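One chain of protein is taken out of this complex; the other chains stay put.
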Amino acid sequence: MDTYTEKIRSIAGSLLKEGKVDRVIGYKKGSIPMATNPFAARTVEQARELVFNSTCVMNLANYITDSSETIAVAAKGCDSRNIVTHIVENKIKRDQVYIIGVPCSGMVDKRRIIEEFGSDLTEFSENGDEISVKSLDKEEVLKKQDYLRDCCTTCIKPNPVVYDELAGELVPEPEVKNRFASVEKIEAMDPDEKYQYFTDLTADCIRCYACRNACPICYCPTCFVDESGPQWVGKGQNETDIQTFHFLRAFHCAGRCTDCGACEEACPMGIKVREFTKKLNKDTSELFGWDAGLDQTKRPPLDTYSPEDPDDFIK
Amino acid sequence: MPDKDIKIVSFLCNWCSYGAADLAGVSRLEYPADIRVIRIPCSGRMSPKFVLSAFREGADAVWVSG
Partner (left out) sequence: MGNLIEHIGIERERIHFSWISSAEATKFVDVVKDITEKVRALGPNEKFKKIYN
């Protein structure tokens, strides 16, 4: 995927030169291997710093809201779906964003690599379907396909759903057999097991809210966790407060989450935050036939009322 | 009558179920006294936060009625 880098740089360069956009949001090489930072290029020189590879995991749609500027974004499939969500929710106007579509073949799971190679990575590079990783202990060439992030293996839209220009050839749409397998596993548990599972899952949470900040659809001016009168959720490390936070955070994403995986990527404790949102994605897909960010004309299902909405849970 | 002490936190809409509860009262209908009624101005006032709050503070069940 690093072949996109040159193309993104040239598109960004010409956009900035012609003054079509005020900034181009993309990724910049991080200070350690396998790290890329979101980066806003405002000059042609800065545009040369843009990169794109299989470690560009954060969601760039996060950086385009509430702005009067014209913004170009290098958007993967999931990013583009989140941009659509922003357009639907009036966080930005369509003519304000110039979308550089980046067909995506999946991002590499950094956590797994670190688990296998130790945290002292010295080099990471990729060549087509292969990635080569070097750490202080060992050096190996791996198949990228085997080391994809969990959310990338169940991705339904690797190609951007909306774009003004493409940075490469569209990739074939994958056939995902059962993208909710992980959810079904939990659904099969009995209530006590489920409760135990979620208690264990969130036990490590340090309430840093990195998942919230990384999430493009978490943009409330005052988040419910910061509200103090009334205070809906305590600020401490109390188990119930942690669970409340995760529950409500997920619930706010119902029908809007595109399963981009930014939350999990941002979590310093390695909590599988997606376990919650994934369940809601399954529900909205089953109850409303809805997947977020595919249609610029429709509002999310929990946002609208239709007489056809399922209501058999009401007595 | 109750063998176990349970608390059902009930969020009743002012115009619908709260009215029904009132009517049940003036009609002298008998019903279990395990519900704790919270009147909300409209079912639209309901929020998931309320439900979690109720459970957090020790509710055994939550009932939302419009």
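Miscellaneous remarks
Residue numbering begins at 1 within each chain, and the chains themselves are lettered A and B in the order written.
Keep this in mind: a contact is a pair of C-beta atoms (placed from the backbone, for glycine too) under 8 Å apart; a residue touches a chain by one contact, two chains touch by 3 or more.
It should be emphasised that the depicted structure is a prediction, and the values quoted were computed from it without experimental measurement.
Listed residues A:18, A:192 or A:308: the one in touch with the omitted chain is A:192.
Contact with the chain that does not appear here is found for just one residue of A:4, A:247 or A:290, A:247.
Against the chain not displayed here, chain B makes contact via residues 2-6, 8, 15-24, 27, 29-32, 34-35, 48, 51-52, 55-66.
With the whole complex as reference, residues 186-187, 189, 191-198, 234, 238-241, 243, 247, 250-251, 276, 279-280, 283, 313-315 of chain A touch the missing chain.
The rule is short, and it goes like this: only the chains that are shown with their structure count from here on.
The distance from the centre of chain A to the centre of chain B, with each centre set as the mean of the Cα atoms, comes to 39 Å.
Residue ranges on chain B touching chain A, taken from their complex, read 48-49, 52-53, 56.
Chain A meets chain B in the complex at residues 224, 232-233, 240, 244, 247-248, 251.
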